[in-house]
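Got a structure for you, written out below as structure tokens; questions coming shortly.
With one protein chain removed, the remaining protein chains of the complex are shown where they sit.
Up next is subunit A:
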Amino acid sequence: MQRRRFLGYLIAAPTLAVGAKLTGDSVLSAEALPSPTPEVSEVYDLSDLLLDSTRPTANLITIVVNSDGTVSFTIPRAESGQGITTTAAMLIAEEMGIDVSDVTVDLADARPELLFNQQTQGSASVISIYTPVRVAAALARGRLVEAAATILGDEAENLRTTGGRVLSTAGSSVPFAELAAAAANEVTREAITELKPVDEFEIIGTEQRRDDVVAAVTGRKKYTMDLDVPDALPTMIARPPTIKGTVESVNNLAQVKGMPGVTDVVEISTDAEPGRGTTSSAVAVRARTFGQCIDAVNALDISWGRGNVDGESDASILEQLRAADAPANLPSPGPLDEVGGQLPLVTEPVGDVLDGVGAVETIDQEFVFYWRSNAAMEPNVAIADVRDGEAEIWTPSQIPIVTQTQLAQVLDLPQSQVTVHVPRGGGAFGRRLFSDAALDAARVSKEIGKPVRLMWHRADECRAGRVHPMCISRVRATYSPTAGEVVSFEQRHTSVATDYTESFGDMITSQAAKLPFANELTLSQTVFLLTASVPYDLGAIALGYNEIFDFDRFATGSVRNLNNQDFRPAQELVVDQLAARLGEDPLEFRLDRVEDERAKAVLEAVRDEGGWGEDLPEGVAQGVVVHNEYKGSVAVLAEVDTRPGTAEREIPGATTGPRVRKVTVAVDVGLPINPLGLKAQMEGGVMTGISHVFTGSLHLRDGNFLEGSWDDYRYTRHWNAPPEIDVIVMPPSGDRPGGAGELAVGAATAAVACAYARAVGEMPTSFPIGHTKDVPFEVKDFVPPLPPSPTDGLEAYPAPSAAGPAFNPAS
């Protein structure tokens, strides 16, 4: 059978360089090709036709074979721990016959010509680069083989590549290093190639360690704040005491400017949505060290104006969410109408499901999900040098082109004068889909005419940072006890607006998105409808989404797994209730109703490998769910121990309480590229799920969040992590990879919630469960804005001296 052929480019360069488009349009049909021949990786010379080609080559991704035989690739994606650079190196190594360690992958600067193709979100990186990167690598291999044929005196079709060498059938070989220059191209021209068949893969599907693992564990890995940019001195910001507040006056400017180490103090706009008109402002301090920045920020005497949500608290938001919740209307004899401005999605028609089932009973349950932070360990950071009509920025952006566009706008510079470098990030989770830190840094640098190294304090991340919005999810399910079937399932999700405007990347989309109601109608609804699913056959199904407020009333954003981190737990808890009322085993109930073979297989895998249904002591229980998203399937089986001996363990300042003691995950992503990285992503998703169920939340009180650091914001720590976690990577079920970064979050949250509900015999309806129990920390001051650094660090180890008693979120 004729294999698919792909179009790429040989690029004029001193050593071999090849390029491929990052868009998916480079597939050629065999019929369209001149004189097609069947050789693998053969490169066709179309240069005569294409010397004056109008086909743009500017938007290519390029692979370069260096004179030492190693291969370099610059990827237009962020690397924040998800492992995409390692994955890309594997794809290149596979196609070229070179060791993975001989491929270096760096991150590309903002490249506006790539348009939509430089964003890292939606677990889409592997899906989007899988073919283009291999096309470029295959072209490179083809050129190397061509060059080697002359030297080895053999036909190209007889040659193979392995270990960074081209080998002839007679056994002679030549290393890539000796071919890199010989294979170089004098002119840039189009070429076509074929890809290595899946059944010949030797690297894809094998476990590979991260490309930067040694650098990371030796302290040599450089994050933005570690870069050596001359004169870029530490800079921090004094932020208002309420969300999106403003500076009215700075009352002791001269005094603070005279503090030790301080070089500059300047008021800046902190408007993160340039061009829209929501204005917030703050005061920036540049000093010799960050410690002196913290002291100077806290010494500032600032008169603050009103914030954007002054007076709002959890309770007032909940009231507004409930007021916006549209009435449920299933079962209903006809098609659903628009209700209260809501666009219900009916995935299964009501049709004749009501026929002959007799009387139905109803479960109608509201679930509340409080605010969450997606703060990474590395806070929001950027280095900026804005001088002489140019701007050079370093920031670990997930959307560097948008960052560049926004910088150009606020700096009043042509976009071509703004360079955005993308260092490796210390976590992202959607947080770096916004350019807040880059805008802050650029504004300060422009104002003072000096380079700055700007870092958000951890308190800023909690109080001025992006949040996953508070929301409610209402589920109304009907079932027929006589027929033993679920008749209808309706889920209505109502949320504070999520700001999706930047994550859509494109300038035009972004601007259109900022029209009144556009966020909800064009973005939020779209995101919801594209991601919300019910993996089970539950009769007639209707889903709907509403939101309150403009997109920028709060600073919200895309947090790992978007709506599904709430939507799916609410749904699965009710599925468990349905199973109980119909007298069925929760896992078998799901297995009987999943419609997808891969989902069935992962469920069976956790059932068989995770010990589903085994005898457990009272107070210990299991929960299981399956989830399909990002072209993959995942099942999570969690076991939660709520017994007093576990829940009341004492570690100062810790969140103790119920412990997830064992988790089994089975994951099918189609074609797994690096099972080791895939397992890591699943484990990370589980840790986030545990946080979501028990304690990871922000408390809104009078216009700002109470949490002011880690320990206040209680993400999963060692003391919460399951002692036993097993991730089963299913064998390939397809010939393309799916996404993994977010896949486990909603599923793990749901499985842990279901297990907890069963262990305590009562379904929780508000998450995290500890949120409404207590504020288990002393609230840090809002003025001055930063908690001062303690001075007792020599004595206070491991627990800080301020650590209070352990907090049990279930007590």
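One rule holds in what follows: a contact is a pair of C-beta atoms (placed from the backbone, for glycine too) under 8 Å apart; a residue touches a chain by one contact, two chains touch by 3 or more; residues count from 1.
Criterion: contacts and distances are computed from a predicted model.
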Task: Name under which UniProt lists the unshown chain, selected from "Energy-coupling factor transporter transmembrane protein EcfT", "(2Fe-2S)-binding protein", "Aldehyde oxidase" or "Thiosulfate reductase cytochrome b subunit" - done: "(2Fe-2S)-binding protein"
TODO: Just name the one of A:Ile75, A:Val145, A:Leu167 or A:Ile294 that touches the chain not displayed here.
DONE: A:Ile294
Open item on the list: Among A:Pro14, A:Pro197, A:Pro260 or A:Pro644, exactly one should touch the missing chain; which is it?
Closed with: A:Pro260
Task: Of A:Ile651, A:Val760 or A:Val775, the one touching the omitted chain in the full complex - done: A:Ile651
Open item on the list: Tell me which of A:Val126, A:Val360, A:Met455 or A:Leu700 is the one touching the absent chain.
Closed with: A:Met455
Task: Among A:Ile151, A:Ala483, A:Ala721 or A:Val760, the residue in touch with the chain that has been omitted - done: A:Ala721
Open item on the list: Under the stated touch rule, tell me which residues of subunit A contact the chain that is not displayed.
Closed with: 80-83, 209-210, 212-223, 225-226, 228, 234, 260-261, 288-292, 294-295, 375-379, 424-429, 455, 457-458, 651, 653, 676, 680, 683-688, 709-711, 715-719, 721-723, 725, 786-794, 796-800
